[in-house]
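What follows is a single structure, and I will ask about it in a moment.
Note that this complex is displayed minus one protein chain, with the remaining chains in position.
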Amino acid sequence: MTENTTPSAAPASNVAEAAVEPVGAPPSPMRETWAYFKTNRGAFTGLIVIGVILFLALTAQWIAPFDPIAQDRTAFLKPPIWMEGADPRYILGTDAVGRDILSRLIHGAQLSVSIGVAVVILSMIAGIVLGMVAGYFRGWIEVAVMRLMDIMLSLPSLIMALAIVAILGPGLENAMLAIAIVQLPHYVRLTRASVVSELNKEYVIASQIAGAGHTRQMFVNILPNCMAPLIVQGTLGISSAILDAAALGFLGLGAQPPLPEWGTMLSEAREFVGSAWWVITFPGLCILVTVLAFNLMGDGLRDALDPKMKR
Amino acid sequence: MLGFLFRRLGDIIPTFFGVTLLVFFLIRLIPGDPIIMLAGERSVEPERYAELQAQYGFDQPIIVQYFDYLVGVFQGDLGKSFVTKKPVIDEFLTLFPATVELALMGILFAVFIGVPLGVLAAINRGKWIDHLTMSISLTGYSMPIFWWALLLIMFFSTTLGWTPVSGRLSVMYFFEPVTGFMLIDSLLSGEKGAFTSAVSHLILPTVALGTIPMAVIARMTRSSMLEVLGEEYIRVARAKGIAPFRVIMIHALRNALIPVITVIGLQVGVLLGGAILTETIFSWPGIGKWIIEAMNRRDYPTIQGGILMIAFVVMSMNLIVDLLYGIVNPRIRYKR
Partner (left out) sequence: MALLEVKNLTVEFGSEDKPFRAVDSVSYSVDRGEVLGIVGESGSGKSVSSLAVMGLIDFPGRVTADALTFDGQDLLNMPAKRRRQITGKDIAMIFQDPMSALNPCFTVEAQIMEALKVHEGGNKKQRRERTLDLLNQVGIPDPKSRMTAYPHQLSGGMSQRIVIAMAIACNPRLLIADEPTTALDVTIQAQIIDLLLKLQEDSDMGLLLITHDLALVSEAANRIQVMYAGQLFESGPADSIFAAPRHPYTQALLEALPERSEGHDRLRTIPGVVPGQYDRPAGCLLAPRCRYANDQCLKARPEVTDFNGRDVRCFYPLNDQGQPTGMATGETVL
């Protein structure tokens, strides 16, 4: 009888073994997210492109063949080297005052990436503090903060940014500040929503009983549990910051010439729409590729973090 | 339905007051003396200064100033432009139809391209056509539209010569605006070729402006459609012996479009923001170009009034979309 029971129990025990097989610690949340992320081809491509852009941005001083603002009076509007009449020194050609486009694009990467990252960090910190305070203390402070955010959201983001730049005056720093303010409501809303849902969880109540102060509760206990959606929003925020900064630059209200910001480059190149395609095509392509890469990565991150949020 | 309307109004009215407050303080936040800013003059004589102070009410307490401003707003008085000396509201109303025409065409483009793309992707889920459509959509979503507009001009206007570079109408035609919508006015004018000219001027700005909403709508339609296609009533419809095309177009799409409508509503803000760039590039005489010019000239009353009006338009559109949503979705219609 006893040896007969073994085969019938076999399938069940096989399953059990298979489930227990990977002995040891469960995969860390980081590694698990990475495993999801890797399977997403688009997101992975985005990550690689971002890596390349970051590399270019960090090493711009050394790898750019020319000074981005140095003008060569012997080479105005030279086409890229595969075209007729090109100057072999300037791979992607030169602009109207004889600056090397490739060098300007590489330095532009530095500018755009710094703009994106700085704006998001600034906006995120302010947004997290405001959202945290609103969600944690509730009451009138929540009403006031959230109503202000509603008002800010009722204006199209570019118009809002323009209005702020109109107050502060044109320039790169002011444009960045304006974009950071425009992005603020997204982080505030996200943080508040997560905080409100976390607030009633037992670990919060437990540490409250253990005597944790408000600051500790907010930023040590609760905040780490709200980070997943904020990271996703931050990644997507970088892409929209780069896009908005370029738009402001294009309108002459962001980075000012001769800074090699991509939008500003486009603004200077506008008049050559009928004559020199390269001064227009390359800066825009850089914006598109960078924004696309951050969007791809943001989407991938969302998909990778989402199942965990549902769990 | 009426209760629903009132509840939405209850949300919107405080927000609108908030915007008036924001716009009111806009000028007071400008570094430097607002009077000198408002005067737009280099140096101001003391008598002129006092006169201006009284004219703009700066000698009053700030609460009174705001209240005066608010009363003005409700009477349709948004101040006078420094540059043209005309009432801001009049300038806005003259230019607004051009922007509406462009935005309307943009959203039509976005819906008529975006929805079919989304449906196509959903019914071919996982196949190359789905990947292609979604790649187009993601690219469109990431597109810097000012560059996109320049590319379009470069290709279709300067290289191929198919469309004009800028403006709303060829200089060969002139007629008094009746509705402010060039497509309608050109038809009303009876001038030969005027309508064709108006259409050819509209095409590129429409595509440039409609691209981002198109991408957003395509993505939303796809995911919403995929959800609906898994519903039991789709199977029931097929069990009735209805042709697959009709099942998709009538039974699935109708339900899938409900969330898409909300997304379309949210695109109104995107469109108005995009209109600033598009109008600047195509020299389209609408409020986007108007506001940018005002900003470059530091024409503060115009900036102030323009922003307030845009906020008003966005909020009204969102309200209308919410009501439309109730009409399309019977579950909402009867609940309230």
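Order of writing sets the labels: A and B. Residues in every chain begin at 1.
Here is the rule we use: contacts are C-beta pairs under 8 Å (C-beta built on N, C-alpha and C of every residue); 3 or more make two chains touch, one makes a residue touch a chain.
Please read these numbers as outputs of a predicted model, since none were measured by experiment.
Engineer: Identify the residue among B:Arg8, B:Arg238 or B:Arg298 that touches the chain left out of the display.
Structural biologist: Considering all chains, including the one not shown, the answer is B:Arg238.
Engineer: Counting contacts across the full complex, list the positions on chain B that touch the omitted chain.
Structural biologist: Missing-chain contacts on chain B: residues 231-233, 235-243, 251, 254-255, 258, 328-331, 334.
Here is the rule we use: only the chains that are shown with their structure count from here on.
Engineer: Between chain A and chain B, tell me the centre distance in angstrom, where each centre is the average of that chain's C-alpha atoms.
Structural biologist: Here the centre of chain B sits 26 Å away from the centre of chain A.
Engineer: For chain A, which residues are in contact with chain B within the complex?
Structural biologist: Residue positions touching the partner: 42, 147-148, 150-151, 154-159, 162-163, 165-169, 239, 243, 246-247, 250-253, 263, 266, 270, 273-274, 277, 280-281, 283-284, 287-288, 291-292, 295-296, 299.
Engineer: Across the complex, what residues on chain B touch chain A?
Structural biologist: 11, 14-16, 18-19, 22, 26, 29-31, 138-139, 141-144, 146-148, 150-151, 153-154, 158, 165, 269-270, 272-274, 276-277, 280-281, 291-292, 295-296, 298, 303, 307, 310-311, 314-315
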